[in-house]
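Left out: one protein chain. Kept in place: all the others.
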Amino acid sequence: MSNILEVKNLTMHYETIDGDVDAVKNVSFNVKAGESFGIVGESGCGKTSVAMSLLQLQAENGKISNGSILFDGLELVGMSENDLRKVRWDGISIVFQGAMNAWNPVVKIGEQIREAMREHSPESSKSQNTLKINELFTMVGLDSSVADRFPHELSGGMKQRAIIALALSCDPKLVIADEPTTALDVVIQDQILNEIKKVQELLGLSLIYISHDIAVIAEMTDKIAVMYAGSIVEIGPTEQVFKFPKHSYTRSLLDSTPSIRGEKKKLRSLEGEPPSLINKIDGCSFSPRCPTPTNGCKNQSIEMGLVKVGNDHYADKCCSECTSE
Amino acid sequence: MYKYIFKRVYQLIIVFFLFLVTSYLLFDAIPGNAFQNMLLNPGLPPGAYEQVLALYGLDKPLSERVVLYITNFFKGDFGYSYKYFPKTPIELIAERLPRTLMLFAMVNIVSFYTGFLIGKILAWRRGSKSETWITITSVFSYTVFYPWFALMMLWFFGYKMDWLPIGKFLYPEKWYDAPFDSDVIFVLMIKFVVIVSVIQFLIYMFTRNIESLNTKRNLRFIGLILNIIGSFIFWNTGDALTKKLYAMDIAYHMILPVFTVTVVAFAGTALLTRTTMMEVLKDDYILTARAKGLSQRRIRDRHAARNALLPVVTSFIFTIVTIIDGSVLTETIFSWPGMGQLILDSVLNEDIPVAMATFSFIGVFALIAHFIADISYAYLDPRIRIQSQG
Partner (left out) sequence: MNNLENEKEIAKSIRKAAILKNWKLFKQSRLGMVGLYIVAFFFILTILQPILFITGIWDEGTYHPVVGYVDQTQDFLIVECPKEFPTEKYEKRSDCPGRKEVNIKTLFYADGEVGETIQLNLQPAPPSRDHILGTDSLGRDVFSQIMEGSQVAFLLGILSATLGVGISTILGTIAAFFGGRIDAYLMRQSDLVLMLPTLPLLFIISAFAELKIWHLAVVLGTIGGLGGSVITIKSQALQVKVKPFVDSARITGGSQMKILFSHVLPNVAPLALLFMVFSVTGAIASESVLSFLGLLNIEMSWGLMIYLAQVEGYIFSGLKYWWLILPAGLSVTFLTGGFYLVGRGLDEVFNPRLRKR
């Protein structure tokens, strides 16, 4: 299977009045067609920034200073705005965090979906579009009357499903789901996750799933990348990473998640906070909080980079040399 | 719900009542009265001044006069103008109102439309050098010292270049043997402007739901052309044909005042639109629109501007309320005898019935405008619309 997305050395920073914030540092990963790829990490680790950069939707003061993003053979970095607009939604679409506000409050839901359709397939007629919308709604479990409603008339769960329908409306090849269920209760969350999986299988979509919820990621993804302070610290097949976590950070994440089965053990949470990304960090950014630092870490002078630690499984160089428990 | 409306109406009546009393007391506080100029006449027979005062009831004590006026007011009797006796204040207002309305209807339409357009573009190009300087220029256009600016305009276009007339709303020579009163012409012009605007608005509403962008644009363009042709036919046939020349004369006189006021007024709308749009642009649905791959123009107009419209329309309605207040200066400088001049005149001449009548008119106008503003806001924002229905 070929790669639908190849990201190499993506580096992005935000320019603020207090200085430059390095949000994404040398991030590289590949997503195969039909694969479900997860990005997990704490709030502020850069996962949303990566997602936004893929479509160049980052905030005005965000600049990509290095790297390449190959989507289906097209180089997205450096593409003109006009060309990017064609790729957006048609090739890659996003399900945003907080669907509550993703809808324009004064326009009906159906019209907002039609708008996207008109943009990318202008030849299709009104009835063709209506048919498609109904299909999409059925797929996500919504009644077709929703199309005539305004956003505030829908519940949170309905809005989220509608967002998924919107994301699929132009038959994209890759869908980015950025914490799509964070604001919902667990019951709806479960439903939505099932919908997403179902849709993905049905349409053969590639999916990038972003979350800070390890449990959800475990359920939804084939391959996973763990991010910390703007860099990927570990990446590999989900099962592998969960069973044999190599990086201290990954281990700490897994340790802090309670499990229903298995032995009862004390939850170990990480002390401290992620570092402020304004100050340039030399070496391993995790070392201040690492429970198993080596001598090299303390000096913070080690060159970071991913090394192979298993079949298709890579971890940050430093911690692959850390003693494992 | 009804209880609330009832309570509000009841409070409104009390406020209006207090308004009347306050106004009367204010007018009375002005030293002298409307007839004191009589005393300058050396040939005045003794006792004539007192007789005149007694005739108009001005010799009664203040408390009695206030009560008398208020009771008469609610009976519908507004008295007679002191200066233009025997005209009643209603007649005077009816005479002056169309003139002010015509002028300020034009100003408001043009300045609102231009202001919204410019504000929309300014907010969109935020941060660019041109945006900053255009905004700053708009600010100075907004705060320019109006009397000075108006006089400069008058001097330049009227006196120096001699392109436009200096003051007044018609050339008396042209109207010498006119079979019509200027009021008739004004009313006709106002009707015309209103009808054209309504037709244009209806065209807009009907083409709202059309799927294809190109057809929508074409239809609207055709509608506009039809409107222009229709106007042409209107003015060249039948009744309107005879009045055309007079209407053109008035229109010619309107150019300079409308232009001057528009320059000042558009900036207010532009700046408000700009601020509102800037806030709207930070909303998440703008991000969604960008992600959908929509063109910049579409995001700006269809999503951002549409949401910014709400507060701007509300402010527009409040601007209408201050029409008469704002027209005082314009009408004085351009010698355009309308409501503004009427108020100023009546205050300066202590023509209390007229002054009270105009103040009451403004007061009622303000109350109605607030009410309309509430309703239109509810209509434009579907969130509120549903709430009030459900």
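The chains carry the letters A and B, assigned in the order they are written, with residues numbered from 1 in each.
Convention: a residue touches a chain if its C-beta (ideal position, glycine included) is under 8 Å from a C-beta of that chain, and two chains touch if they have at least 3 such contacts.
Since this is a predicted model, take the numbers as computed values, not measurements.
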item: Candidate in contact with the missing chain, chosen from B:Lys3, B:Lys160 or B:Arg297; value: B:Lys160
item: Contacting the left-out chain in the complete assembly, out of B:Lys3, B:Lys75 or B:Lys282; value: B:Lys282
item: Per the touch definition above, residue among B:Phe6, B:Trp148 or B:Phe180 touching the missing chain; value: B:Trp148
item: For chain B, the residues touching the chain missing from this view; value: 11, 14-15, 18-19, 22-23, 26-27, 29-31, 126-127, 132, 135-136, 139-140, 142-149, 151-152, 155, 159-160, 271, 275, 278-279, 282, 322, 324-325, 328-329, 343-344, 347-348, 359, 362-363, 366-367
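Keep this in mind: only the chains that are shown with their structure count from here on.
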item: Length of the line joining the C-alpha centres of chain A and chain B, rounded to whole Å; value: 54
item: In the complex with chain A, residue positions of chain B that touch it; value: 127, 211-213, 283-285, 287-296, 302-303, 306-307, 380-383, 386
item: For the chain A and chain B complex, residues of the former touching the latter; value: 55, 57, 60, 81, 84-90, 93-94, 96, 98, 101-107, 114-116, 118-120, 122, 125-126, 129, 150, 152-153, 166
